[in-house]
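One protein chain omitted, others in place.
Per-chain numbering from 1; labels A and B assigned in written order.
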Amino acid sequence: AEPCKPSYCGLTEFVGTGIGNTIGFVIANVDSQLLEAMKLEKNYRSIGIVGGRTGAGPQIMAADEAVKATNTEIVSIELPRDTEGGAGHGSLIIFGSEDVSDARRAVEVTLKELERTFGDVYGNDAGHLEFQYTARASFACNKAFNAPVGKAFGLIVGAPAAIGVLIADTAVKAANVEVLGYGSPGNGGTSHSNEVILMVCGDSGAVRQSLIAAREVGLQALEALAGTANATTTPYI
Amino acid sequence: AEPCKPSYCGLTEFVGTGIGNTIGFVIANVDSQLLEAMKLEKNYRSIGIVGGRTGAGPQIMAADEAVKATNTEIVSIELPRDTEGGAGHGSLIIFGSEDVSDARRAVEVTLKELERTFGDVYGNDAGHLEFQYTARASFACNKAFNAPVGKAFGLIVGAPAAIGVLIADTAVKAANVEVLGYGSPGNGGTSHSNEVILMVCGDSGAVRQSLIAAREVGLQALEALAGTANATTTPYI
Partner (left out) sequence: AEPCKPSYCGLTEFVGTGIGNTIGFVIANVDSQLLEAMKLEKNYRSIGIVGGRTGAGPQIMAADEAVKATNTEIVSIELPRDTEGGAGHGSLIIFGSEDVSDARRAVEVTLKELERTFGDVYGNDAGHLEFQYTARASFACNKAFNAPVGKAFGLIVGAPAAIGVLIADTAVKAANVEVLGYGSPGNGGTSHSNEVILMVCGDSGAVRQSLIAAREVGLQALEALAGTANATTTPYI
């Protein structure tokens, strides 16, 4: 597990850092010329910014809790092709708020939640697996994954992508879940990462069962390539 | 040369592993909901899956032999931007078959052929070169590279891309070959890899001559950047 290293930083905009070389800022009053160039769907003068080198799912799920807990809106989620030489994504998430203190609080919650949302991210030298679950999806899951707000949602990621195909099949066979989306390297859904990503919704018990089955199969597959794949922090599903 | 490490794996879907962190699976009866989400051009209930972190050409050429040798069809080939921090691609190849034993055989042949098809992949700290040749292209080369089925086909790859431009020129000047396609970082043909890729066809002697000339120039160029560039396994062209 990569340690949290919240270094001192004197910038007023600085909020903190988190797992995956993630960093968070707030801007109280974004320059109007910049705001126009950013082409956000909805303009807020106060924004919260969270972005990391490693991980998109963990940051998005963490932001989902933040948007539930604060008076903010998710204005954009982007997925660079990154993970510092690995097979997946980094992330760039922008919150909007009327009051900068709300944006700051959203960034703080997101950075703190990463400790939990990296819990079912497993990796070894050959690739990684990621599983995410929420009993009640909010606006970050909706924006990034098309998850229905208020419903149970699950995310299944396997890299290399061949493992992702296998565990996507496992996941949908294991329980009565609905497929919301499927991302693969060439279909535009992954920024060309070496992952297959499946998004499912349904009854909360079914979604959890689906994730647990996919995780069991995924770990056997990934470990066949390169040995033990440890969780980044503590599994939560 | 990276060793083959076919680890034990108890999953019924597991077929084996190969060079480049490549792994192969079969699914006898793909879930219909997943099959729909995958948006394959043609649906088979039985699929074979081969994907690796490093290498697309080697896996595609290996799959080309597999599709010749078995009663299967290539249903999709996708090229993630990967190579584990390197300049090129990983791969995700899906075979379809009526009978799962055919898909399994195709995956087995592909994994075994990798030992040969990594033969003209050369690398050092600055980049890589790849050359592939077949006297008779089949459906994997056709799908991935637009190669006419049954004709001699050659693939030339240079990374960083500047080397690829140079050896593409060398290749077409060295023999009477026809250019089937040219991929570069910004033209949509490479998932933004740092490669230039040239696909040629023609008389089998001409194609080989073209590849050998490009390989000679490419090695001098790549070695000017970072010293000796060794073959991954044993050169076959």
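Quick note on the criterion: a contact is a pair of C-beta atoms (placed from the backbone, for glycine too) under 8 Å apart; a residue touches a chain by one contact, two chains touch by 3 or more.
Predicted model, so just to flag it, every value in this text is computed and none were measured.
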*Looking beyond the chains shown, say which of B:Leu34, B:Ala161 or B:Ala213 touches the absent one.*
B:Ala161
*Could I get the residues of chain A that touch the absent chain, sorted low to high?*
5, 7-11, 13-14, 17, 21-25, 27, 30-31, 33-34, 36-39, 47, 49-53, 76, 78-82, 84-85, 90, 92, 94, 191-192
*chain B, residues in touch with the chain not shown (by the definition above)*: 81, 85-87, 125-127, 160-163, 165-166, 168-169, 172-173, 178-179, 181-182, 184-187, 190, 192-196, 198, 217, 220-221, 223-227
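Note that only the chains that are shown with their structure count from here on.
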*Whole-Å distance, chain A centre to chain B centre, using C-alpha means?*
31
